[in-house]
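Here the complex is missing a single protein chain, while all its other protein chains stay put.
Letters A and B mark the chains as written, and numbering starts fresh at 1 in each.
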Amino acid sequence: MITYLEAIREAQKKALESDPRVYIYGQDIAAFGGAFKATKNLAATFPGRVIDSPISEDAMIGSAIGAALQGMRPVIEMQFADFSTVGFNQIVNQAATMFWRTGEPCPITIRLPSGGTPGSGPFHSQNLEALYAHYPGLIILTPATVEDAYSMLLEAIALNDPVIFCEHKYLYYHLKAEALPSAALPVGKARIARAGRDATVVTYSAMLHEALAAAEELAADGWEIEVIDLRSVKPLDTDTVLASVARTGRVLAVGEAWPWGGVTAEVLARIATDGFNLLDAPPMRLNSKDTPVPFHPNLWGTHRPTASTISNALRDLLRL
Amino acid sequence: MPRIPIVMPQLGESIAEATIIAFNVSIGDEVECDQDALEVETQKAVMGVTSPCSGRVVEWSAQIQESYAVGEILGFVECTVEEAHRLGLDGVIAPSSAMRESLPHGFSPADAAAAPFLQSPPLSTTGVAPTLRGLPVPAHASGASFLSPRLKARMAELGLHAADLAGIAGSGAAGRLTIEDFEKFLSQLDDQQLSQASSMRVAVADAMRRSWTRPIATVGMPVVIDPLLAHRKLTTTKAGPALYGLRALAIALGENSALAGRLIGDKIVHPRSIDVGFAVEAEDGVLVPVLRHADRTPLNALVVRYNELVDLARRRRLPADATGGSIATVTNFGSFGLEWATPIPLPEQTLVLGMGAGRIVPRWDAKTSQFLPATEAHFTLSFDHRVLDGGGAGRLLVRIAELLSTPESL
Partner (left out) sequence: MLHLAEAPSRAGKTSDFPETYRRAYRWMLLARVAEEKIASLFRGGRITGGVFLGKGQEAISVATGLALKQGDIFAPLIRDQAGRLAFGESLHDFTLTYLGARSGPMRGRDGNVHRGRPREGLLPMISHLGAMISVVNGMLIAHRFNGKAGTVGAASLGDGATSTGAFHESLNQAAVEKLPLVLVVTNNQYAYSTPNERQFACSDLVEKAIGYGVSGHSIDGTCLEDCMNGIGEAVRQARAGHGPQLVVASNLRLAGHGEHDDAHYVSTHLKNLPLGRDCLENAQQKLLQNGWAEAPTLELWARECAVQVDEAVAYALREPAPDPATEDWCAISHRHLADGNNAAI
């Protein structure tokens, strides 16, 4: 069995092995192996290519941009997604605009350990995919499976554009697969994780597993729920989403991130615009509450969507 | 000689206009390229505006203490062709005064004379192909028949149906009825006399509207009813003519109930039993009581129940089990003196048999080789054309006429 975290480590190992342009830069990632051990043993295997950085997110990302302009393929590990806001300027003003301004590609991969786990609190739990997706020039990946964590990280490093790789911390150890994949869907294609005909759930990252559990619960009552794993939130595979809504006529978008102006809002906006005549009920969404992420598990468990709140929302949607 | 415009500069990112303070050179004076030709003031600073070339000032179109928008022409310098070429100003030579006056409205000389990169070509769509996204929209979801959710919600609030709006011409995209069209229509109604429709009227309207969603067709033929009238004279029960029609229809449908079937999806739903209704006029509407198993009960045994139902219907006292569930209806519009009509079947029925008023007509008698008087009434059959065709409906009507020619067998 291989975990989601091991898949990320294996992908980095493979990238370091197969491409001399790749190096990894981040806090505590060399000898220590990273706060989550995503780079465990890599520094020893690839001397000089897995480098500890000072606690300087701005400079970490700025230097990656410079190295990328000189043909390198840097992978930057943010210790937590939350800390990437310190390097926000470099990501959105420097990296994201580089190709548009100069015609020079900027192939950097920024790994954001994202999302909540019990007890991780306001500054170690955030989901920032919508924040970065707002900026033109960035690609935002949100893998939900062990297989995608592996194949999409490899593809991210191979891409010539800046990639924000949102890996979910809750899945690091909770999610396991039999083996690493030998083939994968390309970036930009959503996956139908479960087929159904009564309603569509559009989701990504850790919420996929909550949505699948909710679909299973509703199956006992005879409802067939289709679940779509977006895989990448930018680009957003609108065609797959619309085709599903055309089959089911009902849609619920679920995201662990905050609601305001987020990925779920974007999904619903596109459905309302391009798929208005496919709908039998108002498009709905479910997100975390509009507060900082709470520390205590009791609060945290209610703050974010779960299988039971998703199935409740689906029952409401099916009644409409 | 080329006339090069002196233009109000953009003196800061958010500056929209500036005020002329002084002209440093007068009309007729020589100026050097890059020399400050006039002074302007913004909220941020006082600045000199430079001459674009060396030459002679030939016009000041701006005035002291007046404000001008960024890009507006303030005056002109005339220079040699060589000077204009040297400075790359060939493309910004100003049109003559006459030409400027003929510029179309809304097109300021500043637009024409600004630096080349301000002269963006008119926004054309060449090279920008529209992106087709999403899935095709069902044909019925656009154009005149489309009612937006907003309009539907407003109609639901007022209890209106699409048919109520039939008289409004939509002004929206593809003839679509807009909410403005709708509200205008409503406000116009306020000028007219309004009276409350009875609940009976509303119920009939609802049934007819639903029925009319199907393709309804009508066939008709004259039927000689002298045998029926003769038979009626001989009986003591005196069944109404509609009951004869009803009984004939019931027998015919008993022989082939599929004719009264309903089409649901790709299935014909056969009737469970031959229960036939008949139309009775009540105040401000029509009621349809039902005779159950009308194919199995002889005419004379139906009369009492029939008369009882007519009476109850007229008093609007029909019990619940006496209406609904019928598979066809008979309506005797002849009782209003009408000879022909095209009644509409109830929404849950496929057929309605109509009976016109009888009248005496000359009819050729082959035996005696002469015209003899005969009483004829037109019978019509309106049907859901999805279930029946003209031939099937015609054969059913002929069979009914045949049964009515031997009323003693009914």
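Everything that follows uses one rule, which is that a residue touches a chain if its C-beta (ideal position, glycine included) is under 8 Å from a C-beta of that chain, and two chains touch if they have at least 3 such contacts.
Not measured: the values here are computed from a predicted model.
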item	value
Per the touch definition above, residue among B:89, B:225 or B:397 touching the missing chain	B:89
Touching the absent chain when the full complex is considered, from B:47, B:202 or B:374	B:47
Chain not shown, touching residues in subunit B	6-13, 15, 33-34, 36, 44-52, 70-71, 85-92, 114-121, 123-128, 130-131, 133
Interface with the unshown chain - residue positions in subunit A	23, 53-54, 56-72, 74, 89-90, 93-94, 96-102, 104-105, 136-139, 159-161, 187-188, 234-236
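In this section, only the chains that are shown with their structure count from here on.
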item	value
CA centroid of subunit A to CA centroid of subunit B, Å	46
